[in-house]
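Each remark here refers to the structure printed beneath this line.
Missing here is one protein chain; the remaining ones are kept as they sit in the complex.
On to subunit A.
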Amino acid sequence: MATLEENVTTQLSKEQVTTFESGNEMAAYAAAQINYHLMGYFPITPSTEVAQFLDMMKSKGQHDIELVAADGEHGSAGICFGAATTGARVFNATSANGFLYMIEQLPVQSGLRFPMVMNLVTRAVSGPLDIRGDHSDLYYGLNTGWVILTARTPQAVYDMNIMALRLSEHEDVRLPVVVAYDGFFTSHQKRRVDYFKDREDVQSFVGEAPSGFASSIDKDNPKTIGAHMNGDDLINNNYQQSEALYKAYDVYKEIAKDFATFSGRSYGTLDLYKMEDADVALFLLNSAAESAKDVVDRLRERGIKAGIISPNIIRPFPAEDIRQALKNVKALLVGERADSYGAHGANLAHEVKSALQEDKENDTIVLNRVFGMGGKDFYADDAEQFFNMALDAMEKGYAETPFDYYGHTPGEPEKALEPVIEPQNRETYNSGLIKVSENEETGKLDVRVPPLRKLTTKPKRFAPGHGACPGCGIFPGLELFFKGIEGDAVILFQTGCAYVVTSAFPYSSHKQNMIHNLFQNGPATLSGAVEAFFEMKDRGEVDIDDDFTFVMITGDGGMDIGMGSAIGTALRNHKMIILEYDNEGYMNTGSQMSYSTPLGHMTSTTNVSEERPGKPFHHKDTAQIMASTNIPYVFTGTEAYPQDLIKKAAKAQWYAQNEGLVYGKLLITCPLNWKSNDRDGENIMKAAVESCFFPLYEVERGETAITYDPEAKNKRIELSEWLQYMGKTKHLLKESNADLLQEFADEVESRWKTLKVKHETPLI
């Protein structure tokens, strides 16, 4: 934040209060004060907290924003776009691949000219997954036609969120706006921040939404929104958009000026630190620019005229202001937390160079370094290195290496990874203990499995040393399942806890072939591997005795965002297994609600208060959804009934090798986020089955069979006996929530009864 010029009076400033909060908290706080109509969101680290804070504030009655938990970022962008067409004020927050997943929608929003504000909490885009901050996601946004503001501090996050909406809705602009700030460095670091005491002050600064623009709910003036065009027309639409984005430059300056009067804090298009007489300078985006300022002070003590340029807005790109700022600079190093692979420099270096090209008198030497990828820390000595490179270029009169990476390391050959264990393959996992045969009379499979003791001869599929929480239910569930699977497996993990804790580079807890893909696309990915395997086998290019069993593992809400892919894969009926470990939430990202979170359960996006008692709707019945795709085999299982699960796994393997797709759902305990005792996992699973919340059954060639009926065994318990184990459901047992508990119990009962009828009636 630039300190305010002396001559700007603070008399007009509204009353402000000092707090100590992070960037995410301040983005949420600004949104709550503005009181947007709607936020459509999907959790992704490190932006998730924005929705969490808003949910918590809503549970305390602090705003009225309708928070819609989408089924993925593509959906969240659709929800936001739809809401924006009505003229509603719309808000979102995302990061990394979430931003990329919605990117198809971003030009729709800008090209059809509907305002909204989205916080992009910047993070590295996968390739190899990395949850920490760089700007590789932001750079994908450069060509979307959105205005992009960049916020270096939690204070700037708050302030820019207030300016952004007014800019977005301005009649000369009418474009959506991104406020981009650094994942973790800014989103999670708590700093001293001033905010406006009265939300009315914030609302009056933003002003009423301008009227007279298209609305999809204007009954007196019906509109066609989104007609298709040919080039003759599209070029004119694009021209309008281009003009509007350039106009946003002046509008931004105007709003920033007003904001300075209003708040006492000014944000020019560029944040210039000691640039007046600078010989050498760094051009850095967001938090790194702040860190580098300390180094400027140190260099200046040594007589080196150093400075920092950091833009507050990059779309539109402040080309003219950059030309002015660099007039007398001898050497500039543009440091970027993202690359434009193959372009001989990253994006902003090219834009700076192209701005300077217009100034025929400018002879600033421009160097470019890509640094700090994936949240790699940027220390003071790194900034000093950057200045040294610029000083070297200044002295030489040219840049020896105009473009390079910085901070990459060659590694030492003697530290290269060596194999640790012998390859574990078909022989390892063919125990010969699992017998599956087709029963011609029943048209079903007969399975024989030995006692658990005998099965301990069969090695585990996963290696110890994984980083799961104490008491995690994932591995007992998965290992029991794999007890029933003989021979070689190719296993795909969608993003989630099971993947994260087994695959933290350079360590792996996988013994067999493992593929990871992002968690909306696992089924499609594995189906590609399956079909390619069979094609290469048919051509005689793969020499193999027994076919692999292809297993896709998902959890942590992967059957929400990945449902489309799963259904498509099921309808194509590939020979593979989709196995879901259901922990009733997005536990990998901090326990946000998933569609399989049951009614009333507490998560970090379904906070509990008197007005809002947890998750507002019933849990998703994924097994029934998958069964209705008419795949050959669907099952449910849990660690508390090991023989039942192993048998189902054996059947799953047979069907996946002989007929087509299998879907299995394992309920597993997440002690951390269920707020249960680490040691209670198995008891909780048992109670979930005996209360009929999680019936054990299978749908084999279309026929439903309950495989464990607690009623028949006289073991049925009340739902509350299951719920009492978990902190996340304690409130449901209170007298004041009796109605909610009853509603939940009714739903469980209704699903159980339906299942029993299906069990008794082979035709349905």
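Please note the rule applied: contacts are C-beta pairs under 8 Å (C-beta built on N, C-alpha and C of every residue); 3 or more make two chains touch, one makes a residue touch a chain; residues count from 1.
Please note the rule applied: contacts and distances are computed from a predicted model.
Asker: Given the options "Chemotaxis protein methyltransferase CheR", "Monosaccharide ABC transporter membrane protein (CUT2 family)", "Phosphate transport ATP-binding protein PstB" or "Pyruvate ferredoxin oxidoreductase gamma subunit", say which is the protein name UniProt records for the missing chain.
Answerer: According to UniProt, the chain not displayed is called "Pyruvate ferredoxin oxidoreductase gamma subunit".
Asker: Kindly state which of the options A:F42, A:Y139 or A:F185 is in contact with the chain not pictured.
Answerer: A:F185
Asker: Looking at A:G40, A:P115, A:P176 or A:P476, which residue reaches the missing chain?
Answerer: With A:G40, A:P115, A:P176 or A:P476 as choices, the missing chain is touched by A:P476.
Asker: Could you tell me which of A:E73, A:D201, A:E290 or A:D644 touches the chain that is not displayed?
Answerer: Counting the whole complex, the residue in contact with the absent chain is A:E290.
Asker: Pick out which of A:Q16, A:N683 or A:T754 touches the chain that's been left out of the picture.
Answerer: From the options A:Q16, A:N683 or A:T754, the contact with the absent chain belongs to A:N683.
Asker: For subunit A, which residues reach the chain that was dropped from this view?
Answerer: Those residues of subunit A that touch the unshown chain are 18-20, 22, 46, 127-128, 131-132, 182, 184-186, 188-192, 287-288, 290-291, 293-294, 375, 377-380, 408-413, 415-424, 451-457, 460, 462-476, 479-480, 497, 500-512, 588, 639, 642, 671-672, 678-683.
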